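As you look at this complex, bear in mind that one protein chain is not there, while each of the others sits in place.
Order of writing sets the chain letters: A and B. Residues in each chain are counted from 1.
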Amino acid sequence: MTGYRAGLRWLLLPWLLGTLLLVVGPALITAGFAFTRYDALSPPQLAGFAVFRDLWSDVEFRRALVSTLVIVALAVPLRVGGGLLLALLLHRRRRLDAATRAAAYAPSVVPDVAIALVWLWVVNPVYGPIGLITSAFGAGIGAVLLDPAGARLTVVAISVLSLGEGFLVLLAARRELPQPLYDLARTEGAGVLTEFRLVTLPLLAPVLGLLTARDLVVSLQVVMVPTLLLTNGGPLGATKTLPLLAYERGFRELELGDGAAIALLLTLLTGLVVAVQFRLLRRWNRAVAT
Amino acid sequence: MTRGAGTAVRVVLLVVLLLPAALIVTGSLRRLGLPAPSGLELLPADPSLSSYRDLAQRVPVGLLLRNSLVVTGIAVPLTLLVASWAGFALTQLGERQRRFALGAAITLLLVPLPMLWVARFVLYLRLGLLDTLVPLIAPALAATTPFTVLLAYRAFRRIPATQWEAARLEGASAWQTWRRIGLPQVKATTTAIAAIAFVFHWGNYLDALLYAQYEDVRTLPVGLAELIELDASDQPVVFAAAVLLALPALLGLLVVQRTLLSTTDRAAADMD
Partner (left out) sequence: MTSRLAVEGLGHRHAGSGTWALRDLTLAVEPGQVLAVVGPSGSGKTTLLRLVCGLLRPTEGRVLLDGVDAAAVPPERRPVAMVFQGYALFPHLTVRDNIAFGLAVRRVPRAQRRARVDEVAATLRVDGLLDRLPVELSGGERQRVALARALVRDPRVFCLDEPLSSLDPVLRVEARRALSALLRADGRSAVYVTHDQAEATTVGDQVAVLREGQLEQVATPRELYARPATSFVARFVGTPPMSLLPAAALDVPARADVLVGVRAEDVHVGAGKPYVVREVEEHGHEQLLALDVGGIDLVARVPLVMNVRVGETVLAQVNPVRIRLYDGATGRLLP
């Protein structure tokens, strides 16, 4: 008995250690660094909440906060909604479905550097597709990435196109919903929309909730590198999200304490939104149940 | 929605998603030095591989490729082992331990990456591992993403628990049970995990940017990112770089497509 169970623990150990060493430990330690000023050369100096006070009065930080909120507010609903739409559209075994599923997932496996290279062409005003289409209508566009709104929309578009992970999760979740429920809804004469409202949505709600929470993190993560390469946060900080600012402060300006503090604020903000969202979800669940 | 409309939606989706990809591939075959095309050009009149040759002259493709292959060659098997072992162990450990570990895995999915950067940097700095390939391989120790562990767990859970018990009564150790009974029955999921790990490590630019910028340890994404500064007239070279970087990852997609995205997903995972 002990031999086998001990063996199981040994098998679990590498992941536990790896996670402790590379995820849990670093997250806690970064939280500690958030209260210091540290340049990686001289020992870190404890600064307490002064770091956060300085950040709050920092115009660049405030602008990054706004940019982050705008981009997340646009990207997350589109990503989760798009993933849901695709999953519901493509979950069956029909002609073209397999190919369309693969095509929908494809942008998510393309390395982010390649995505940046491609978007460089997409937004090119002279021979990129957007430029070609608009000029065919006699309008033409300027340099998209030099316009704050254009740059932000580009970032959102990049984020929305890499919705593969959520799509995959929703696809699996949709396939696990029991078919008899749908048959029942059909025999009761429910239309597509009623079916969605009364069967699909309530049953997928827990997954959607978790996915939306995760997407607060992922939607920013997938655009980090393309943004860095395409706009470097510009123009005028329109695409400088908090992860980008954390990178810039921590690793370009070697203000690791600042980088850690921005990361901590981002984490707390995510946690707050997740908490509110789960509370809403629970209330909604109760409302549906009664 | 009628069948016809449904098919139309699929066709539109496919075209929207695949046309740019096709244009990029054909664009990379356009002979260098020609003026930019004045409209949409589906296939260059005189296709050539000159952009790829040019690319090889601008960046040390051999070195970049070698480093990328070293990273993926170690990180992918490592991810597989770590994730598969953990997933296997989780199916048989006590209820409380399982809940804790699965809960932790899901919580970890919600931690923003920037939260790890500074401490990881300091860790690698202290261990003298900055500007080596180690920081690029290290994520595999934590199974690359908790997703791989959850996937492995789901696959092993589909096998009836009496099989583990039967193996154990026959004297098999936990390792032998994983190797001889578990692993051979979850080949589809194992391949999918390998594909996920490959896609991550092949395209991993961020970790290189943060911890491994030294010339000799540059991987393919790092080397090719430098082309961003290129002159616009060299568009075919940019396309060539994108193709070179994306192609292996898209081959990984084919693997995922046959398991995770397939309608026969569950059947496939049970059968193999």
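Keep in mind that, in the parts below, a residue touches a chain if its C-beta (ideal position, glycine included) is under 8 Å from a C-beta of that chain, and two chains touch if they have at least 3 such contacts.
Only a predicted model underlies this, so the values are computations on that prediction, with no experimental measurement involved.
Undergrad: Taking the entire complex into account, which one of B:Leu23, B:Ile181, B:Val217 or B:Leu260 touches the absent chain?
TA: Residue touching the absent chain, from the options given: B:Ile181.
Undergrad: From the list B:Arg168, B:Arg218 or B:Arg258, pick the residue that touches the absent chain.
TA: Spelled out, the listed residue whose C-beta touches the missing chain is B:Arg168.
Undergrad: Pick out the residues on chain B that sit against the missing chain.
TA: These residues touch the chain not displayed: 94-96, 160, 162-163, 165-173, 176, 180-181, 184-185.
One rule holds for everything that comes next: only the chains that are shown with their structure count from here on.
Undergrad: Applying the document's contact rule, which stretches of chain A touch chain B when the two form their complex?
TA: That would be residues 3-12, 14-19, 21-31, 33, 40, 89-107, 109-114, 116-118, 120-122, 124, 126-127, 129, 132, 165, 168, 171-172, 175, 192, 210, 213-214, 216-217, 220-221, 224-225, 228-230, 242-243, 246-247, 250-251, 256, 259-260, 262-264, 266-267, 270-271, 274 of chain A.
Undergrad: Going by the contact rule set out above, which residues of chain B touch chain A in the complex?
TA: 1, 6-7, 9-11, 13-14, 17-18, 20-21, 23-24, 27, 36-40, 81-83, 85-86, 88-90, 92-93, 101, 104, 106, 108-123, 125, 138-143, 146-147, 149, 168, 173-175, 177-178, 199, 202-203, 205-206, 209-210, 221-222, 224-225, 227-228, 232, 235, 238-239, 241-242, 245-246, 249-250, 252-254, 256-257, 260-266
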